[in-house]
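Please see the structure below; I have some questions.
The complex is shown incomplete by one protein chain, all other protein chains being positioned as in the whole.
Moving on to subunit A:
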Amino acid sequence: MVEFRVDRASGLPAYLQLGRQVREALRLGWLQPGDRLPTVRDVVATSGVNANTVLKAYRELELAGLVEARQGSGTYVKSSLGSAAPEALDDLRAKFAAWVREARSAGLEDEDIDALVRAVLSGGSDDGAG
């Protein structure tokens, strides 16, 4: 079962934060097709977000084809995210962990690493600028 957290200080709307956390859980295999998402009521009670926000997040995930609402029974994961096989994912994760260790021993703070990853992802120069 995923437990949602909302970062109140973030500029990202709360419903997008919830959606992102579901995607993350799908990508990491914490949520599998067929799993049920927590009920709206449960999310409200555990994370103190309002019901409209949770509904909006679930609707958005439904539109993206990731989950489906089943009448009277809840919202279920429909498809998984990421085409990588679990072994490939484990391998990539291990490599990335090694890279992060290297970056830290080179004196990079988490924030620097974050900035670097984002620069590379956004197609910026990969020659060490950052």
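The working rule: contacts are C-beta pairs under 8 Å (C-beta built on N, C-alpha and C of every residue); 3 or more make two chains touch, one makes a residue touch a chain; residues count from 1.
Convention: contacts and distances are computed from a predicted model.
**Q** Select, from "Sulfate transport system permease protein CysW", "ABC transporter ATP-binding protein", "Spore germination protein" or "Carbamoyltransferase", the UniProt-recorded name of the complex's unshown chain.
**A** "ABC transporter ATP-binding protein"
**Q** Which of these, A:Ser10, A:Gln32 or A:Ser80, touches the one chain of the complex that we don't see?
**A** Here the residue in touch with the unshown chain is A:Ser10.
**Q** For the chain that's not shown, point to the residue among A:Gln21, A:Thr53 or A:Thr75 touching it.
**A** Counting the whole complex, the residue in contact with the absent chain is A:Thr53.
**Q** Taking the full complex into account, what residues of subunit A touch the chain not shown?
**A** That gives, for subunit A, the contact residues 6-15, 17, 40-41, 44-53, 56.
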